[in-house]
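A protein chain is absent from this complex, but the other protein chains hold their places.
Coming up: chain A.
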Amino acid sequence: MDQRRVDPRGALVRPYAVTRGRTEPRQDIALEAVLTASLTQVAESRFAGHDKHRIATVCEGRAQSLAEIAAYTRMPLGVARVLVADMVAESLLTLHTAAPAEGFEERMELLGRVLSGLRRL
């Protein structure tokens, strides 16, 4: 899988054409929220159009954040967010949780894990 290939259509396609002009995602997805695609999801994404299939392929076998998906597919962030939110709604991608925003214990536990992860580097 070559994630860095350049979209042959280049800049000739207006950015939001691939979302049919929609600029608001169905659900807000954080920049760092990670997504995965199973083999079945990748296979099914073939029927959802070229751009969605590219996104599913990027997430196959390795969790990728929304920001990484946008970077690897060379889509503007807003465009990638609309498509990714659609794909989550269509069960073509699995959305994992970004850092918990609430709950003292949950947040402390996450910070503790990040801290020990950094110290191990």
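In the analysis below, a contact is a pair of C-beta atoms (placed from the backbone, for glycine too) under 8 Å apart; a residue touches a chain by one contact, two chains touch by 3 or more; residues count from 1.
Operating definition for what follows: contacts and distances are computed from a predicted model.
**Student:** Leaving aside the chains you can see, what is the UniProt protein name of the one that's missing? Options: "ABC transporter permease", "phosphoenolpyruvate--glycerone phosphotransferase", "ATP/GTP-binding protein" or "Uroporphyrinogen decarboxylase".
**Tutor:** Record says "ATP/GTP-binding protein".
**Student:** Quickly run down the residues of chain A that touch the omitted chain.
**Tutor:** With respect to the unshown chain, the touching residues of chain A are 15, 23-24, 30-34, 36, 38, 40-41, 61-63, 65, 67-68, 70-72, 76-79, 91, 94-104, 107-108, 110-115, 117-121.
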